[in-house]
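Let me begin by presenting the structure, written as structure tokens, before commenting on it.
Of the protein chains in this complex, all but one are displayed in their positions.
As written, the chain order gives the labels A and B, with residue 1 at the start of each chain.
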């Protein structure tokens, strides 16, 4: 059965992975996100672009309920993952975040060894039955994070000792190790130099094979390079959402055009 | 002339100097037609400082040195024959001081003249009863030499005071006059007086160093004396503590150290987990309302003086442990015990540990928490597996600081732990600590020549070295930890 559906997906039209309807976010009295409707497709990279403070990161954090940790934030509307409302009372955010992983703006490796950093997720979720399996998961994750060759000889070294780009790839490998279905990335390259950025972008493109990736970025070039779908946010509103090519070449909304041509930002 | 009168005179001269200096600067400027370099007030301020500061410093130094010098001279003059068997020169000197004080009172109260006093002799008049009348009770009749020494002591002190008055006033006057005469419109009075003030500021900062030097030298000096009277090997390695005020004491530090460490260990066993959990709960879980109530309540615990904890141990915790645990289990029937002191000290340390841990936990960046939550970890998993390991060096530093506090704590153990020096394991037994013994060896009438008293300084030195070492280590660890996240 699985094989059937998989086959269907890879060749046919893409499934909707996450479905967001009439989403509102309030920070205290501020209305940070207004009436946003977005569908996030499976095995696709979706980019959120827009000027600073437009709410794109806030919206991203709604997708795996990271806003729960901020006491003043209030979220309304429907967020569905595979048709199930993630804000339902019965949903445990812990279980949700195992399915919807996240990578942050600043590389944030734990002050542990490289191995323990990657093994952290599988350990808490109980993905491995024994040490050999765990070793295997860690290796797979590091390979997918395109870091294996650089660190395979020093898995016991502290993760904080890596360079910035390596740290960020470690964080991606760490997120991948839990086998999420959706990977959220909040400006993953903003703290990296161009070479490291290129490596991470390449990595994102590979990850698209197995996951649905949502990336927030400041750089329009980056959005154009890595994404298939792009959403443009402005002042808490979703202005335009569509195929990346279409957004960048032929935007419908004048605000999108102004932003892309650099007149607002 | 009494010290306060001299002080007043010096200040009077200085204030006068201020106005004169100001006046002189203004008139010089007017007569020569030159502009003053500084505001006129600075010329006055300069004279004020030159008049007051050196004179007052001289007076303080004199007051400090005079008794040392006089006592040294007088005590050298007392023949060994008047020192009672088994007694000490310092005790005789104490008598000399008291008799000298009594003679002052005698002159003030009974109108005796100085000459009459000069002719008074210990072997002819009943000095003891006369002094008794003015409230100076002496244990025995006064030997002639001691009485003469007392008279000399009194005379030297008087001469000393007189000399001091003259010297201080002379210094004050000379400096005032000199600085007044130096005034000219070109003089950089502001710079001079600011330099003077800066020197005062430096002097004030040096007090911290002086204090440390005072502590270290007084401890080292007396400890050195102690080791001349009592073998250092015995002190450090003997397991018996049994001071006898007739000599033949056994003064081994080991039982005291054992008691100290045992009590501190129990205290930390309570304070570290509880303090840490409080910090974690308040930082990560508690609602705003709860934090606003619980945090100040815990901080209040930190502001309560240790004597209050001591009393709590003595009247509540001690009897409670004895009646409900020790006696039913047949483990002892003393209300002061290691457990009593340890638990109460633990309560005292809870706020200390929790506020230090709070700082440390808050220093762990939010991005660590985000990273862990983003992977689907629960709060407790995040705390136990990410935050605590990240904060571990800081927490270790906090525990070391708490340990240093516990080792140096006095009142709780004095009132809660008991006085019996023992090397035992039963926590319901009374044991004693280094600080308790420092207090008991140094309170009451102490005689500074016996090893039983001097041992307190050796104990104090041990304590000082221990706590200092722990603190330096802890501060080093905490600093390294802070740097990691900066």
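Throughout what follows, contacts are C-beta pairs under 8 Å (C-beta built on N, C-alpha and C of every residue); 3 or more make two chains touch, one makes a residue touch a chain.
Quick note on the criterion: contacts and distances are computed from a predicted model.
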Q.
Looking at what's absent rather than what's present, what does UniProt name the missing chain, "NADH-dependent phenylglyoxylate dehydrogenase subunit gamma", "YciI family protein", "Carboxyltransferase domain-containing protein" or "Phosphate transport system permease protein PstA"?
A. "Phosphate transport system permease protein PstA"
Q: Quick one: say which of A:35, A:92, A:202 or A:253 touches the chain that got left out.
A: A:92
Q: Among B:145, B:184, B:238 or B:471, choose the residue that contacts the chain missing from this document, as touch is defined above.
A: B:471
Q.
Touching the hidden chain in the complete assembly: which of B:144, B:269 or B:315 does that?
A. B:315
Q: Tell me which residue among B:264, B:354, B:432 or B:450 touches the hidden chain in the full complex.
A: B:354
Q: Please give every residue of chain B in contact with the chain that is not shown.
A: 4, 63-64, 67-68, 71, 97, 190, 194, 197-198, 200-209, 211-212, 214-215, 218-219, 221-222, 273-275, 277-278, 280-282, 284-286, 290, 294, 297-298, 300-301, 303-312, 314-316, 347, 350-351, 354, 378-381, 383-384, 401, 404, 407-411, 414-415, 435, 438-439, 442-443, 448, 456-457, 460, 463-464, 467-468, 471-472, 475
Q: Mind listing the chain A residues that contact the chain we can't see here?
A: 1-2, 5-6, 9, 15, 81-82, 84, 86, 88, 90-92, 94-96, 98-99, 124-129, 133, 136-137, 140, 179-181, 210-211
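Everything below uses one rule, namely that only the chains that are shown with their structure count from here on.
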Q: Determine the centre-to-centre distance between chain A and chain B, using the mean Cα coordinates as centres, and give it in whole Å.
A: 61
Q) What part of chain B is in contact with chain A in the complex they form? A) 288, 365, 367-378, 381, 385-386, 389-390, 484
Q | In the complex with chain B, residue positions of chain A that touch it | A | 64, 66, 69, 71, 94-99, 101-104, 106, 108-112, 120-121, 124-125, 171, 174-175, 178, 184
